[in-house]
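What you see is the complex with one protein chain gone and the rest in place.
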Amino acid sequence: MTRAALSTPTSAPAKSIPMSVRILLVLLVPALLVPFFPQIAYPVFIMKILCFGLFALAFNLLIGFTGLVSFGHAAFFGWAGYTTGGLMIRYAPQGLPVEVAILAGLLVATAIGYVIGALAIRRTGVYFSMVTLALSQIAYFFAVQAPWTGGEDGMQGVPRGKLLGFVDLSSDTAMYYFVLAVFVLGFLAIHRIIHSPFGQALKALRDNPARAISLGYDIDRCKLYAFMLSAALAGVAGSMKALVLQLAALNDVMLSTSTEVLLMTLLGGLGTGWGPVVGAALVLTLQNHLAALGGVVTIIIGFTFVVCVSFFRLGIIGELQAALQRRDSKKKHAHASPLVETHGETSGR
Amino acid sequence: MFDISMNALMAQLLVGLINGCFYALLSMGLAIIFGLLNIINFAHGAQFMVAAFLAWMGFAQLPLLLGPEFKINFWLALILAPLIVGGLGILLEKTLLKRLYHLDHLYGLLLTFGIALMLEGAFRHFYGISGLNYDPPELLRGGIDLDFMFLPTYRAFVVVFSLAICFITWYLFERTKLGALLRAGTENAKLLQAFGVNIPLMITLTYGFGVALAGVAGVMAAPIMQVNPLMGANLLNIVFAVVVIGGLGSILGAIFTGLALGLVEGLTKVFYPEAATVVVFVVMALVLLTRPAGMFGKEK
Partner (left out) sequence: MKLTHIAACIASCLAFGAHAQVSDNVVKIGVLNDLSGVYSDLSGQGSVIAARLAIEEMGGKVLGAPIELIFADHQNKPDVAANLARTWFDQEKVDMTTDFPTASTALAVMEIAKQKNRVTMPSAGLATAILGERCNALTAQWTTNTYALAAGTARALVKEGKKSFYFVTADYTFGHSLEKDATEVINHDGGKVLGVSRHPFPGGDFSSYLLKAQASKADVIALANAGNDTINAIKQANEYGITRKQVVAPLLAYISDIHSIGLEKAQGMYLSEAFYWDFDDKSRAWSRKFFEKAKRMPTSAQAGVYSATLSYLKAIEAAKTDEAGAVMAQLRKMTINDAVIRNGKLRADGALVHDMLLLEVKKPSESKEPWDYYKVKAVLKGEDVYPAPNPACAINKS
């Protein structure tokens, strides 16, 4: 099976620094210099990419490594944002530390993740996805009805507060380094999860649930934990985004955000280490630059979906990895896809 | 909250029934497509919308281009638009969808989702979002004065015609030889192919048929909803819930659930209208937890 080609190598004992982390270190250099060159890389935009990149990485944990397709991730992203934003607006003037607000966002997202996850994992495949869709629509409904979220107007003017009590985050530069640090931590956390025994269990249950059960894994428990972890990290991303842009709005809990993160992950590469971040950067850049063109953006996004799904299923990073693999092994392999039929064997083309 | 007269309640139930007919038509198309192709046709709403636009274009724009003799009236549109949309569906199936059959359901879903976005974006770009006017045909204007409400004739027609289509489709699939072949195909395609049945052709035509059903619904919806690029997307969320509740692959389930949910929605609008969009999802979540294959579906 060509699955091995898709995820970062895990078989070799970690004596040397893994590829994903190496890439992280390399990218860190220009990343640290961004605030000094605001004309080339606008810091607020980069921060947005980092937040959505983390969101996509969290989503990828579920879809790429556990094989579960959730259509409701916006619920975690958005509600964490509302929680953090609401707390900051209400209590920051009285000295609430921003770390506490972010933690609260994480906890809320995890709690919602538990509820949705516990209900959804009872079914598999399409039904799983549809349950996540239904429950996230209910979460959206609550967001609309709850008066403190601001409804259609959204939650405006979220103060960024002070980090550790003294670093004033209202400066874009200070905020940028904070977001970068959180992103790096999040990335490393996900990396650690993927390469842990738990991560192996997840991959096992993605590839062949029946076999995983027969090996003694409690796959329902694994799925739920994976779901909650994914929700927690998506929540962190949402909380950070609310602080960066200083607002939380209904769009963050809408279906369109769930499908957006799906597109980012798909485009970048399901089951890869850096794919989701690349996808996030691309999609956000596209939206940014085509802002003046209106309906054309939707057409392009749709077209991207179609092309990705038809010809480009591994995503950008996935295709890159596969190409490198091909070049290395000089072997031909069948055109693969990260996900196969949950009914069992992969039928050949 | 409960101070509603019998008359008013009956009026609301009738309205719910009318909506239920649309749900039934659309979910029937989706159920058929999923039953045979295992594909969740996310483009169903967009295809519904395209048919409505075709009807409008035939009426409003074609005469400007080719001359007044070319005005396509409602009845003609009711036949032509579904054929065109169904044809486009077949084209889509033959070129793109086919390649994804051996993969996870997700890919078919995403492909059709992408198509839906492209269609919606394109129509948005050319026609804006405010909605275009499409009047019901002369024959069906005006209304019937029932005791408890004034029922527009056109809406009565929608009920009758939808139920007729539902019945015909059900009969086709459950009571004819062709239907038996199709149902056999959903259970064991390979075996059927071994018997000499042209499975790929069957699949293609089935997809076309399911899409054509959406087309019929689209033309019928045009006089009721303003013709706009988002009319399908708004409806599709509800219709998905209907299909999942009714059981993917069961036609009777789709019809019955569509009508029932229309009634439930109608009642919700009377007592707690803010929840009208959510009630369907709540029901869906509940049903999924107790009967995963839906009320009428077969466990796959």
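All chains are identified by letter, namely A and B, in their written order; residue positions are counted from 1 within each chain.
Note that a residue touches a chain if its C-beta (ideal position, glycine included) is under 8 Å from a C-beta of that chain, and two chains touch if they have at least 3 such contacts.
Small disclaimer: the values here were computed from a predicted structure and weren't measured.
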Chain not shown: contacting residue from B:66, B:129, B:160 or B:286: B:129
Identified contact with the non-displayed chain, of B:12, B:38 or B:206: B:12
For subunit A, residues in touch with the removed chain: 38-39, 42, 44-45, 48, 144, 150-154, 156-157, 241, 245-247, 249-252, 287-288, 291-295, 297-298
Touching residues (missing chain, whole complex) on subunit B: 4-5, 7-8, 11-12, 15-16, 18-19, 124-125, 128-133, 143, 149-150, 152, 154-155, 224-226, 228, 230-231, 234-235, 266, 269-270, 273-274, 276-277
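Rule of thumb we're sticking to: only the chains that are shown with their structure count from here on.
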Subunit A and subunit B, separation of their C-alpha mean positions in angstrom: 33
Subunit B residues within the subunit A interface of the complex: 40, 96, 99-100, 102-107, 109-111, 113-122, 124-125, 237, 240-241, 244, 248, 274-275, 277-278, 281-282, 284-285, 288-289, 292
Complex interface listing, subunit A residues touching subunit B: 69, 119, 122-123, 125-127, 129-131, 133-135, 137-138, 141, 145, 255, 259, 262, 266, 294-306, 308-310, 313, 337, 339-342, 346-349
